[in-house]
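Heads up, the thing below is written out as structure tokens.
Shown here: the complex without one of its protein chains, the others still in place.
Residue numbering begins at 1 within each chain, and the chains themselves are lettered A and B in the order written.
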Amino acid sequence: MSDLILHILYVIAITAEAMTATLAAGRRSMDWVGVCLLAAVTALGGGSVRDVLLGHHPLVWIVHPEYLLVVVVAALSAIAVARFMEQLRSLFLFLDAIGLVVFTILGCNVALEMELPVVVVIVAGMITGCIGGVLRDILCNDVPLLFRSELYASVSVVTGILYMGGLHLGLPHDAVMFGAMGAGLALRLLALRFGWNMPKFVYDKDFH
Amino acid sequence: MSDLILHILYVIAITAEAMTATLAAGRRSMDWVGVCLLAAVTALGGGSVRDVLLGHHPLVWIVHPEYLLVVVVAALSAIAVARFMEQLRSLFLFLDAIGLVVFTILGCNVALEMELPVVVVIVAGMITGCIGGVLRDILCNDVPLLFRSELYASVSVVTGILYMGGLHLGLPHDAVMFGAMGAGLALRLLALRFGWNMPKFVYDKDFH
Partner (left out) sequence: MSDLILHILYVIAITAEAMTATLAAGRRSMDWVGVCLLAAVTALGGGSVRDVLLGHHPLVWIVHPEYLLVVVVAALSAIAVARFMEQLRSLFLFLDAIGLVVFTILGCNVALEMELPVVVVIVAGMITGCIGGVLRDILCNDVPLLFRSELYASVSVVTGILYMGGLHLGLPHDAVMFGAMGAGLALRLLALRFGWNMPKFVYDKDFH
């Protein structure tokens, strides 16, 4: 049952990631193929990088190529409804936040199954949650937003720590998992609402 | 026999890719080592990313390090003859187009041997054909041309679909393979000649 919920949330999340990536592609005037590629990299790139780094084969979209189709359909739909997405901005930020915590938990689970050290489990969650957006920004030739935006990576780390902490305390798995996701989601939404940021480090000398 | 032809075309293709990458490096005033690295990443990067994503080890240039030497020699030669390459622009665009379809077919073949789903086979072909140029553009700090240029990725997808379709119909392997390559090549050359493009998606609002 919790697997099913997680799976549904995952499909919603990759759809939302693909649709917001489409708008990023549109700001760079990419063609439709470029849009689909950027959407696929954004939605599925975090999990792919995690699996490649952990040596966890085959990758998700190789076993389930239907996710590639989900992403392409989401991207083409976003082109069609782009003019209305502006009004739905809050909805997409909400779905993106859900994606962040769902990706994080799924990434932790992969590392947990491989019985990796707890620090690596949390890093695996963060890679899954955040790297898709980093790849999108690199392909759009931007400095990754992640490095500057509202607690994005921090939310992923906090979610992972709560998840691992709860499991370590022997609490029931599903309660811990949804609790960690809820807490991470709340933190991200509060950060968006009140513009919370990590302190920035500003250094203006040329060192190298 | 068809293996030999494919192999010869592959060597021609990595040579051409390395030589055009050299000109891209020259526009960024890279030094000779940078030129060789950019040439190697451009010519061998697509296949490497494919193999890493598919978990298909060892990579081509690890089994055949002579390809690294081919690429380096091609890059250094391109520095020597750069002033004449402008006149040979059509030849290099032609060789690049051959590279695109050859890389695509070779990528499909790797995925076919691994008995992966047909969608993944076509994606593997596209990754092999297109990602080398994407890596080149990222390293040169450009928005990847792929996302905006004449049917580049589309040609790769069409080539892969024709190849898989022909095999699915039970047609003779070599006829299907060279037929798909010829059709892809023709499509790319027509796109270059007549400036065909996929429709672009332009979106100018700041969403994130």
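Keep in mind that, in the parts below, a residue touches a chain if its C-beta (ideal position, glycine included) is under 8 Å from a C-beta of that chain, and two chains touch if they have at least 3 such contacts.
This structure is a prediction, so every number in the text was calculated from the model and none was measured.
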Looking at the whole complex, which of A:9, A:25, A:153 or A:167 touches the chain that is not displayed?
A:153
By the contact definition given up top, give the residues of subunit B that touch the hidden chain.
20, 22-35, 37-38, 48, 52, 55, 57-59, 61-62, 65, 68-69, 79, 82, 85-86, 89, 92, 138-141, 145
On subunit A, residues whose C-beta touches the chain left out of the figure
52-55, 116-117, 119-120, 123, 134, 138, 141-144, 146-148, 153-154, 157, 197-208
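Here is the rule we use: only the chains that are shown with their structure count from here on.
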Subunit A and subunit B have mean C-alpha positions lying a whole-number Å distance apart equal to 30
